[in-house]
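See structure below.
All protein chains of the complex are present and in place, except for one that has been dropped.
Showing subunit A:
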Amino acid sequence: MDTEPVAPADEARTVAAAAAAAATTEAVARANPLRDPRDKRLPRVAGPCVLVLFGVTGDLAKRKLLPAIYDLGNRGLLPPGFSLVGFARRDWQDQDFAQLTHDAIKEHARTPFREEVWKQLREGIHFVPGEFADDGAFDALAMALKEIDETRGTGGNYAFYLSVPPKFFPKVVEQLRRTGLADAPEGSWRRVVIEKPFGHDLKSAQDLNAITSAVFPESSVFRIDHYLGKETVQNILALRFANNLFEPIWNRGYVDHAQITMAEDIGIGGRAGYYDGIGAARDVIQNHLLQLLALVAMEDPTSFDANALRREKEKVLKALRLPQDLALGTARGAYTAGWQGGEPVVGYLEEDGIPADSITETYAAVKLEIANRRWAGVPFYLRTGKRLGRRVTEVAVVFQRAPHLPFSKDDIEILGQNALVIRVQPDEGITVRFGSKVPGTAMEVRDVSMDFAYGESFLESSPEAYERLLLDVLIGDPPLFPHQREVELSWRILDPIERFWASQGQPEGYAAGTWGPASADNMMARDGRVWRRL
């Protein structure tokens, strides 16, 4: 790790801006006689604002964003006057966009459809047609926003959500600068929301950041890693820091190793253009898995505000060490034709739009160590893949064997290691695995699981990740969004691995529906460990 990713000047500006923002909200609370910190029933509601959505016709907008906005409204969390502006290259009127929104809500919203909520939302829906290169379209957007401020009382507060392929970010951001939409007048705010991928290596991530940070201050940039919006992921913090049960053993004295897995059963579907050349590690490890690792391994933050939380995550990411020999400490693969859950499926190279000589991996596993007092010598194994046995994301902390076992060898033959598993999806919850006596037998001890079904029972009404994140954007609450420094630190870890893999030709095949290539199992076997069977 050489230079600091962010100049100190930027840091100072960020901190100052954050302090200013916090001060105003406190002042507002003090000035408002109807608010009281003891009044825990009143939800956090954003102030009046407009959400401008680029890429409304896209998959993400229809499946996640528009439904999440409705669900927020349904829970009474959208401010009066909230307005939604869609931007797309369609010759549409407001009502066409409203229709698209209506359909998306009907199909994907999690809360029941209510006419009055829809009416409230519908009143604030506007559409601006245009291409990203079209200056006139953005001038029209600026005018439309001004008008909305007048008719809806949104006070010049705009959030710009870039749900478009990253290659258009520069163009859109530039247009926002040119039209002055990026500059917040006194007393209002402007925010920009970007989706992953945040570049494909350190260099491109820095370039991308240079583009946004030239126009928006870091404190106004919200990077979405939707994993961080998930209740179970936030629950990692509660589990670790609200209890006294786990933290004392959460270190090298008791933990043998950790496994962080995100497995998908689907293939690349129609996303060949996006996926080829990117691969599993960039798509998943760089963001989701390293963020999970940071939350599991970090020290306790002094508070849960954005700065304190990010500082601890950064410290862990900085302390990460790659394996000495990348050939032995990493594994990659690409799925070949096989059977997935009872259906025959094609291999990666036979997918539409994938060149036969592609060297893109669809499975990646890496072994990382954390060079600090808490974790020295405890490997963290990260793996992700497509077309694996089933869809599951989890963090498993595997404990050392008991130092002495007063049982005969036969009695504990099938006793494994204790484990604490945080199930992120599906079936959110926590499992603890420990040995228990088998009834009736003399003294045979065997692994059993104790289950906390967090997800199943709460799932129905717990908000979707995007709901939580959208609300945080509108309120301006940044803890759940990765900072640019975290993004860059993650690329510093991944870049050497990617460079090494690029020199190794095509990845090893694994039959679709299985749990990855043999090299990944061998990597574990060399350490005397095995992957958890999921």
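To be clear about the criterion, contacts are C-beta pairs under 8 Å (C-beta built on N, C-alpha and C of every residue); 3 or more make two chains touch, one makes a residue touch a chain; residues count from 1.
Rule of thumb we're sticking to: contacts and distances are computed from a predicted model.
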Undepicted complex member, UniProt protein name, chosen from "ABC-2 type transport system ATP-binding protein", "Beta sliding clamp", "Oxidoreductase" or "Aspartyl/glutamyl-tRNA(Asn/Gln) amidotransferase subunit C": "Oxidoreductase"
Hidden-chain contact residue, picked from the options A:H102, A:H126 or A:R152: A:R152
Residue of A:G55, A:G73 or A:G385 in touch with the missing chain, whole complex considered: A:G73
Subunit A residues that touch the omitted chain in the full complex: 28, 31-36, 38-43, 45, 47, 73-74, 76, 79-81, 114-117, 119-120, 123, 150-153, 155, 451-454, 456-458, 460-462
